[in-house]
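A short write-up of the structure that comes next.
A single protein chain has been omitted; all remaining protein chains appear in their positions.
Think of it as A and B in the order they're written, each chain with its own count starting at 1.
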Amino acid sequence: MGILSLTALELAKKIQDREISAVEAAKAAIAQAKAVEPKIHSYVTLDEEGAVQRAEEIQKKIEDGVLTGPLAGVPAAVKDNLCIEGQLTTCSSRILSNFRPIFTAQAVVNIQKSGAVILGKTNMDEFAMGSTTETSYFGPTRNPHNPEHVPGGSSGGSCAAVAAQECWYALGSDTGGSIRQPSAFCGVVGLKPTYGTVSRYGLIAYGSSLDQVGPVAKDVADCAAILETLASHDVKDSTSVKREDIRFTDALKADVKGLRIGIPKDYIGEGLDQEVRQALLDVAKLLWKKGAVVEEFDLSLVKYAIPAYYVIASAEASSNLERFDGVKYGYRAGDYEGLHNMYKKTRSEGFGPEVKRRIMLGSYVLSSGYYDAYYLKALRTKALIKQAFDRAFEKYDVILGPAAPSTAPKLGESLKDPLKMYLGDIYTVAVNLAGLPAMSVPAGKDSRGLPIGMQLIGNSFQEKTLIRAAYTFECETEKQFVTPAAGKGRE
Amino acid sequence: MSNKISDETIEYVGILSKLELSGEEKEDAKADMEKMLDYIDILNELDTDGIEPMSHVFPVNNVFREDVVTNGDNREKILENAPLRKDDSFEVPKTIG
């Protein structure tokens, strides 16, 4: 078995045991990236030289016994909306195409402390707005399982990079499903933590009340280990929560006896692809056999999550993206007359169509006369959705459902009809509104060979329950992460 | 289609959001926004009377810093990214007159 097919924890162990060096690992990943990038395009920036240099420094610290953690020396990739000091951080947008931040995001600092060798920045939907990674200014990322299909989005670059073995793990961000849906499409494990678990300091905001940084990994154990390094109470983020128990790897136990699992009827009914539905029912059956209590229930309000989400996310985005104005950083139009014309030209040339669409919708729903009807209505709906989840978690420990209505669509199919694309977020956005943790885990493939992902949703701060259920499933099935044919490169 | 976005409205939204749209883009934007608002209108089916709008999901409050100077001079780093600078300031088109 080659180095590339190891999991992050397996690789780190070999590095600690001096079987492999961090430098060799970094070079192997870079070589793989060079081989597959023309086809997949996971990265916006691949920092070859810097990565090797950092690997050397980290290798030295490992040899000196300074770095002994379970992920030390492992090459990783970071979504391009997380700031790294001095390194291009573009959000896959023209408006930030030349932007080098002056500080590093806390989530990145945390993995750096654990000995991550950061290889580069991964492609995404522009400002994380999209479900396919096709809205990137730098062109789309393709699904390593079939390059004619999208990898999902917005963390499509991170998920494709892990799937195509261009890194051992990656950081993504999830505002309405942006980790879970592409993880499902790319056949990798992705986790969106409880709101407040991972610092947002240095994450370039889309919807501030919904955004969370989280891991994209090859398996559940890696995912738990990465989350353990990511989670921290950060005084620079006022919404950061001080959590007592963040030893997520303690939950890697194959045991679901007595675990109460609920499947919302609306999550497996109309609109769900039959193959995905069947895969989910198979998962449910397996977990039931292992001693879990599984039943269907009525979550209610499911269809209201998307409209509420798009009102809130667009409103916050319209405000968060106001700072991109050609004054302090980033792109400025070359030719303008006066201040307001400079603003308008810079922003019109700097943002792509999907970003403009959401900025305009957000500005409209907040504007005088519409605030109550749209924005407050959406915040009230959010309160009701949170209540619906609270009621569900009185009866269940975990909610099981799909991560997306289908497997990955073909390139070019989704952007034609934005509303239809938004409807694809039906199973993921409610989780962000309620601030809950949720996880996407590979659950087989469809008849075309495209990965199917299941989603596990937990109550606030109950990531461990999700990890336990996912780990049990993973142990019982053959590990679902399989090198995709299209991602095959150097090995 | 119950929502109608007028030319004036799309112009107004352009002023609020500092976006300049071409004629064709404007038509697309109007259509997209009408469609989206029609869809959002399903929220009106929900009775939300008496429900407190929820801006923050968790009851976290009173997060403060102490009044202690922690930052030094970051001028050079910050100005390095300026699309246009003059001496030690950001330069923009004249704002008055």
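Structural remarks
Please note the rule applied: contacts are C-beta pairs under 8 Å (C-beta built on N, C-alpha and C of every residue); 3 or more make two chains touch, one makes a residue touch a chain.
Operating definition for what follows: contacts and distances are computed from a predicted model.
Per the UniProt record, the absent chain's protein name among "Aspartyl/glutamyl-tRNA(Asn/Gln) amidotransferase subunit B", "Phosphoenolpyruvate-protein phosphotransferase", "Energy-coupling factor transporter ATP-binding protein EcfA2" or "ATP synthase gamma chain" is "Aspartyl/glutamyl-tRNA(Asn/Gln) amidotransferase subunit B".
Touch with the chain that is not drawn comes from one residue among A:363, A:381 or A:406, which is A:363. Screening A:43, A:169 or A:201 for touch with the missing chain picks out A:201. Checked against the full complex, the one of B:6, B:22 or B:70 touching the unshown chain is B:70. Within chain A, the residues in touch with the undisplayed chain are 82-83, 89, 91, 96, 99, 101-103, 105, 200-205, 207-209, 235-239, 315-316, 318-319, 322-325, 327-329, 339-340, 343, 363, 366-368, 371, 375. Listed by residue number, the positions of chain B touching the unshown chain are 12, 15-16, 18, 55-56, 60-71, 73-75, 78-79, 86-97.
Definition applied: only the chains that are shown with their structure count from here on.
Rounded to whole angstrom, the centroid-to-centroid distance between chain A and chain B, based on C-alpha atoms, equals 23 Å. Residues 9-10, 12-14, 16-21, 29, 32-33, 35-37, 39-46, 48, 51-58, 60, 63, 65, 74, 77-78, 80-84, 90, 92-95 of chain B are the ones that touch chain A when the two sit in their complex.
Residue ranges on chain A touching chain B, taken from their complex, read 99-100, 102, 195-196, 209, 235, 238-239, 241, 301, 303-304, 306-308, 310-311, 318, 322, 325-332, 336-345, 347-348, 351, 356-357, 359-365, 367, 374, 376-384, 386, 418-419, 433-435, 460.
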